[in-house]
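What follows is an incomplete set of chains from the complex, kept in their original frame.
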Amino acid sequence: MAGNTFGNSFKLTTFGESHGIAIGGVLDGCPAGLELDLEAIQKELNRRRPGQSTIVTQRKEPDKVDFLSGIFEGKTTGTPIGFAIYNTNQKSKDYSHIKNSYRPSHADYVYDKKYGFRDYRGGGRSSARETASRVVAGAIAKQFLKDIRFNAFVSQVGTLSLDKPYTELDFSLIESNPVRCPDPETALKMEEYIKEIRKEGDTIGGIITCVIQNVPIGLGEPVFDKLHAELGKAMLSINAVKGFEYGSGFAGVKMKGSAHNDPFNSDGTTKTNHSGGVQGGISNGMDIYFNVAFKPVATVIQGYETIDKEGNKVKTQGKGRHDPCVVPRAVPIVEAMAALVLADYTLIDRTVKL
Amino acid sequence: MAGNTFGNSFKLTTFGESHGIAIGGVLDGCPAGLELDLEAIQKELNRRRPGQSTIVTQRKEPDKVDFLSGIFEGKTTGTPIGFAIYNTNQKSKDYSHIKNSYRPSHADYVYDKKYGFRDYRGGGRSSARETASRVVAGAIAKQFLKDIRFNAFVSQVGTLSLDKPYTELDFSLIESNPVRCPDPETALKMEEYIKEIRKEGDTIGGIITCVIQNVPIGLGEPVFDKLHAELGKAMLSINAVKGFEYGSGFAGVKMKGSAHNDPFNSDGTTKTNHSGGVQGGISNGMDIYFNVAFKPVATVIQGYETIDKEGNKVKTQGKGRHDPCVVPRAVPIVEAMAALVLADYTLIDRTVKL
């Protein structure tokens, strides 16, 4: 029951460590006959890539995906799609600050305890670099679900929050700024704030909102595999995520049922959408929307005290080039995981009726 | 990939509709040799049972569990534990208000669309009655994990919130009041408020906080099956849940990394616990704590307008005896799902090292 596989019918298995030979994956179950736009896949990867703007890590990683199987004459064949992203940047570095000590709020300590030892180079398997494989598979899922629109964006950075309802936003502006916030004014403030944080050698958290539109009615498998439960797991499996809410979410607890219930229109749509597009675990055709909370990145470029393997106190500091705020680069990851869930549930839904 | 199974090694499959012959389940993978306290299991069920106080539904359902297999001479045998809770209250009723119309923010509409038709009696499979089976299996999981303590409690009802950190609470007071809030003063306010809501024929949402203590280091399976991701899915699969956050959660997004990071003590414990007991998806031995947001129950005892199967507007109202607020009865469900996750991951963790 090793945990590196996601999905049932549209199933991704990933492999790879931050500074190993390659990361990559196998996508099994992608339906045959899908014409793949490989450039569009690479483009999604580029959205996640380091170095794309001044507010993200300046590491140099080309993140070019190579497909190894499962595609023939430009189309998926129904056989597993193997792919790899070779780590071109794996030169031997000085890892002494990581090798023998445990960075606070990183996975170093627990990996050592769980597995007995760990590949400490750049965080090894626990590095968010692994999510590049998810973006590749998610980009294929998006092409499979060509009628469904996935729009994730940054809605909060620290205390700076985008307070407009998503229905008033122009999603075409998401990519117009490095923060990936569709409100240019708020985006600018967030950008300035992230730059300040970076100067301090510190980091800050944020929230990504994702809106999925044009979803067919009927996706979701009660009682345990409810659509929003799988979306929640998908999001919570992304590095640094601390919370997930959909529809009315945590704010909904303050509402009365008479106000929270979504009255039907005669065509089955609803006048309000506190439900967030899911009822009883099944999509109802309305927009699915949810928020994903990211903690501040644990690697701070400030001195700090921690412990080594023997429990001795050691002084150290973060090295290298890190993100002061993870949410701008996490936007395509959130979309990718959402697309993987919907692709999987689209296939599963084909099996529930005569 | 039908969705009625939860867990991998400690695996529960449930069945049953609200007003069918029985609900129940099969728990497969419970280790052999566990001496079961059957009364303790029934006691957990009683915590979820209708009619236990004046602020919950007054329906009469004895909810007695019958074990059908897997137990011999008082101990689990390692074979599947089948169990059933017979529905004694399934007399033919008037369901005309449900049969041909769709209650707002219920699953009626989507079940019809997904499956072509539905067992409309009392909500059928989408009824929260199903969670009784989870409580049974969860109670067994608790007995398997006898050193781990699961303490869930109500921390918010509507806008009434328990603002003390959990470390200042006395968990032994949780069962001292019908709300299941360990702060007697707040509990009383919540109780009064729920009674008011009931008088209005309305409902209200709430939050359950769960604290898991004495967790071994090392539970959790990166990268997709992170411990908190599976906990999140488990909670989100419970009826009416809209959100999940663990550790610093949504509040954590406002913090800087330098403040959010949990410094180590020399024994590997941490001075703070913003991480919520999980690092990189693996338990670190600190308390695991999380919040679960419940929406207000959709069934309101007020008149409302909705649509029938043909899309015609119909006037109707909630009938029968319903919970004005679901969180007091959901406390044992949250604990049960948490215990199922930890039992499963405890078994899986046995396989990761030589």
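A and B label the chains in the order they appear, each numbered from 1.
By definition in this document, a contact is a pair of C-beta atoms (placed from the backbone, for glycine too) under 8 Å apart; a residue touches a chain by one contact, two chains touch by 3 or more.
What you see is a predicted model, and the numbers here were worked out from it, not measured in a lab.
We see 2 chains here; how many are in the full complex?
The complex in this structure file totals 4 copies.
By our rule, only the chains that are shown with their structure count from here on.
At what distance in angstrom does the C-alpha mean of chain B lie from that of chain A?
26
Which stretch or stretches of chain B touch chain A in the complex?
Per the touch definition, chain B meets chain A at residues 1-6, 8-9, 14, 102, 104-107, 109-111, 113-116, 125-126, 130, 156, 158-159, 197, 200, 202-207, 217-218, 220-226, 228-230, 232-234, 236-237, 239, 242-250, 252-258, 260-268, 270, 274-276, 279-284, 291, 293-300, 302, 304-307, 311-313, 348-349, 351-354.
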